[in-house]
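The block that comes next holds chain A.
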Amino acid sequence: MPMNEEFKPKIVAFCCNWCSYAGADLAGSSRLAYPADVKIIRVPCSCRVNPMFILRAFEKGADGVIICGCHPGDCHYSTGNYYARRRMAMLFSMLEYIGIENGRTRVEWVSAAEGVKFSTTMNEFVSKIQSLGKNVRLGDIRCKN
Partner candidate 1 sequence: MSHDKTKKQAELIREISGVNPYKCMKCGKCSASCPSFNEMDIKPHQFVSYVLNDDLEALVNSKSLWKCLSCFACIERCPRDVKPGKLVDAARQLVVRERGGDFLSADEIPEKLDPELPQQLLVSAFRRYRR
Partner candidate 2 sequence: MQRIGVFVCHCGSNIAATVDVKKVVEIVRNEPGVVHAEDYQYMCSEAGQALIAKAIAEKNLSGIVVCSCSPRMHEATFRKAAERAGLNPYMVEIANIREHCSWIHKNVEEATEKAVILARAAIAKVNLNAPLKAGESRVTKRALVIGGGIAGIQTALDIADAGYEVDIVEKTPSIGGRMSQLDKTFPTLDCSACILTPKMVEAAAHEKITIYTYSEVEKVSGFVGDFTVDIRKKARSVDMDKCTGCGVCQEKCPSKKTPSEFNRGLGNRSAIYTPFAQAIPNVPVIDRDACIKFKTGKCGICSKVCQAGAIDYEQKDEIVTEKYGAIVVATGFDTIKLDKYDEYAYNQSKDVITSLELERVMNAAGPTKGHLERLSDGKHPKNIVFIQCVGSRCSDDRGKPYCSKICCMYTAKHAMLIRDKYPDVNVTVFYIDVRTPGKNFDEFYRRAVEDYGVNYIKGQVGKVAPQPDGSLLVQGVDLLDNKQILMEADMVVLATVIEPDPSVRKIATMLTASIDTNNFLTESHAKLRPVESPTAGVFLSGVCQGPKDIPETVAQAGAAAVKAIGLLAKDKLLTNPCTAKPDELLCNGCSACANVCPYGAITYETKLINDHGIREERRVAQVNNALCQGCGACTVTCPSGAMDLQGFSNRQIIAEVDAICR
């Protein structure tokens, strides 16, 4: 990447259908801006997010991945977010071990009523990624196209 070009991070956000996706919708209908670098993928529940998806994203050149789910205790499927929380804690520590900084990954609980929280979380996350710069550790050269 040439030095003078502005760094536009690629950020993948996994949002559960019931809370966080609705929270993102609320952020939208309340016109609460956050950077366009964030792209949301809808999943039924945060527990649907396979660690494989996150590894894949980093392989494909994502600079940050955030997983959003319902608040603990409020999961639409009762317990899904607990599984997600444990899996991600595990995955993130391993990712850090291989050089993907902890700041590039995040789990956040956003309810359907928390449009403001969604927007501020995304703003924070993007500026964190901006400060960390481009992700170079896991980029798989075979995945470059």
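Simple rule for what comes next: a contact is a pair of C-beta atoms (placed from the backbone, for glycine too) under 8 Å apart; a residue touches a chain by one contact, two chains touch by 3 or more; residues count from 1.
Regarding selection, all candidates are chains of the complex that A comes from, given by their letters.
Just so it is clear, the model here is predicted, and its values are computed rather than measured.
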{"item": "Candidate from this complex that touches chain A, chosen among 1 or 2", "value": "2"}
{"item": "Interfacial residue positions of chain A with respect to candidate 2 in the complex", "value": "10, 12, 17-19, 21-22, 24-25, 27-29, 31-34, 36, 39-45, 47-53, 56-57, 60-62, 70, 73-80, 83, 87, 111-114, 119, 145"}
